[in-house]
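Left out: one protein chain. Kept in place: all the others.
Our next item is subunit A:
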Amino acid sequence: MLKLLCTKFARKDYNIVGVTAQKTMRLLPASGRRATQKVVVGDQDGVITCFGIKKGEAVPVFKTLPGQKIARLELGGALNTPQEKIFVATGSEVKGFTKRGKQFLSFETNLTESIKAMHISGADLFLCASYIYNHYCDCKDQHYYLSGDKINDVLCLPVEKVNCITPVLACQDRVLRVLQGSDLLYEVEVSGPPTVLALNNGNGGDSGEEIVFGTSDGKVGLVQITGSSPVHKWEIGNEKKRGGILCIDSFDIVGDGVKELLIGRDDGMLEVYNFESADDPVLLSDHALSESIASIQGGCVGKDGYDEILACTYSGWLTGLTTEPIHREGGSGEELKLSQEMQSKISSLRSELESLQIKVLQEREKYQQASQSSTAMSSVPAFSVNDKFTLNKDDASYSLILEVQTAIDNVLVQSDVPIDLLDVDKNSAVVSFSSCDSEPNSNFVLATYRCQANTTRLELKVRSIEGQYGTLQAYVTPRIQPKTCQVHQYQIKPLSLHQRTHSIDHDRPMNTLMLKGQFSFAEIHSWVVFCLPEVPEKTPAGESITFYFQNTFLGTQLESTYRKGEGLFKSDNISTISILKDVLSKEATKRKINLNISYDINEDSVRYTLKLIHPKLEYQQLLAKKVHLIDALKELQVHEGNVDFLLPKYRSILEESDQLLEEYKKQPAHLERLYGMITDLFIDKFKFKGTNVKTKVPLLLEILDGCDQDGLIAFFEAAA
């Protein structure tokens, strides 16, 4: 019989637990005659909840007592047996539970930091704290590795297939580190900071060497980790500008015999990819949940015979997307039963709510009474805020994502540097910009975001200007009594638009900045951390270090190499060097360190950079012109009834008008930003020569409007 391909899922909310971290929910393997699987989830209150679904209702199997927050939850067991032992990582401890909830293991590791990532394979336990990787076998320390940047996830290739232990670390500096014992085997460069790893197909593919990774900028890729070098198989880009990847699973939800790839993102998008054509994944369906998806797994939970995707969100909602149709045509008896289940669930919830309400009222009164007392203190526990502040490569702007476990009432954004706050379409919050007093309170931006009911997630876009640095603060007030507010700070760094990259083009004409003085390696590293984003806070191991960066807006590059007493910075962009020089000397003066700064300015670099920028400038100016014409052309079209009389050039503008407008809308103020950066380049070029050319800026702007590359270069060279 032909099985119908089903891509339409019905959503079912099963249960809610506390706030959950990434990868903390799993489905236990089905046991006995029952085909439905039990769900086990660990939350940040330290509670492990295990439940099954009976008649649409969550029936608890066991629940542990609160404790330290649970960072990871994995299933394990002896190799080649059902993996049904539950392991959780909390603090620096790993605990093991049977599927009935009996604790059989409590392993206090020797890690000084709390565990961030965990992988279990038979008797092997792989743990990662921020920078440290540790491998234990039967709870005995085996191997150790110190990573150059933060470790986000860890995985081990299936031992039964590869025949040796090959751990893979997903590190923040855009590499996967493949280890052998305590040593680095090789690094796999990937396009974004990897946040999650999974075995392809759940077993590493035929070779057992295939792993799927997801990045914080929303890309997914497959790499084969062979014994000597990585082989990149495919990568899914992020054209739709969706959120970062938090969890990946493989499951045959469609029932076509091939496992689909299930992906959960931090903007609440749940995606299903299949591999029907060739080996490249194709998006089969997607579903939007309202908050970030921390864990995902396919299985059979709600009803025997119907597969579903179970997702666990940040605030602890366990939501199933089931292939079981909710409203079936005909079969009214079934539907009636269904609604009866619902009704009983609703009435039990209501009575629960009522008793809670009474209790809360009593407590509220007590709290109010306490305010009469002169000795009493009023404290409110911290609520958890899930935040992310990242630079988007595509439009060279930062996105700030704030997510709270309960609905947000309002968010106040304050900045002591000039920045632009841009609207994000999917936000429903009402924005209001307040007037600011830069003197004496150094406020450059004061904006309130008043959220609509039930908003738990807020996304903002921030556009910064390089060279202007400071702090952005967000005061988050959730809708919960007693009202409290938490402040979160984000640094806007001097070279805020730079992003780490794996390699740079060494043939470009470069300007160099050389620092010499009595400073330690840690000191100069802290200055670099202060200036540039995406640099690990920990001082790197070794005597010297080199980082490569790329300016996400202009495409210019920066190489920084430094050691104790010496720092060398190379860039094809004079403005970058100029900003570095200013900030570094300021920082050194603050610490009373005498710096010997020397620089070498390469005249060719200006010409090179201008040539790099010019096509962008030209394109933007043309786009602006075209967009300007659209309305007038449309009017002509209506007036004349057709467009045959128009020149092909104008006809094509009309035909492409939708795309043009779309593109123009996507990058507001792009042209202004380009103008600003070219002006900076102009001023900086002459600043190094010791001349002030601010008076010539209007002239420069005139030339920019003319958009002639040679004229522009000539102006740069002539003016002095």
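In this section, contacts are C-beta pairs under 8 Å (C-beta built on N, C-alpha and C of every residue); 3 or more make two chains touch, one makes a residue touch a chain; residues count from 1.
The rule we apply is simple: contacts and distances are computed from a predicted model.
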Notebook entry, point to check: Looking only at the UniProt record of the hidden chain, which name from "Trafficking protein particle complex subunit", "DNA-directed RNA polymerase III subunit", "Bardet-Biedl syndrome 2 protein homolog" or "Replication factor C subunit 5" is the right one?
Noted result: "Bardet-Biedl syndrome 2 protein homolog"
Next item on the list: May I ask which residue of A:E363, A:E537, A:E702 or A:E717 touches the chain that does not appear here?
Entry: A:E363
Next item on the list: Touching the absent chain in the whole complex: find that residue among A:G237, A:P482 or A:P615.
Entry: A:P482
Check: Who touches the missing chain here, A:S432, A:T546 or A:S652?
Finding: A:S432
Next item on the list: Using the definition of touch stated at the top, determine which of A:S182, A:T406, A:Q518 or A:T589 touches the missing chain.
Entry: A:T406
Margin query: Tell me which of A:T112, A:S228, A:S373 or A:Q659 is the one touching the absent chain.
Written below: A:S373
Next item on the list: May I ask you to list the residues on subunit A that touch the chain which is not drawn?
Entry: 11-13, 16, 315-316, 326-327, 339, 342-343, 345-346, 349-350, 352-353, 356-357, 359-360, 363-364, 366-367, 370-383, 405-407, 410, 412, 414, 416, 423, 425, 427-435, 440-443, 446-448, 450, 452, 454, 475, 477, 479-487, 631, 634-635, 638-639
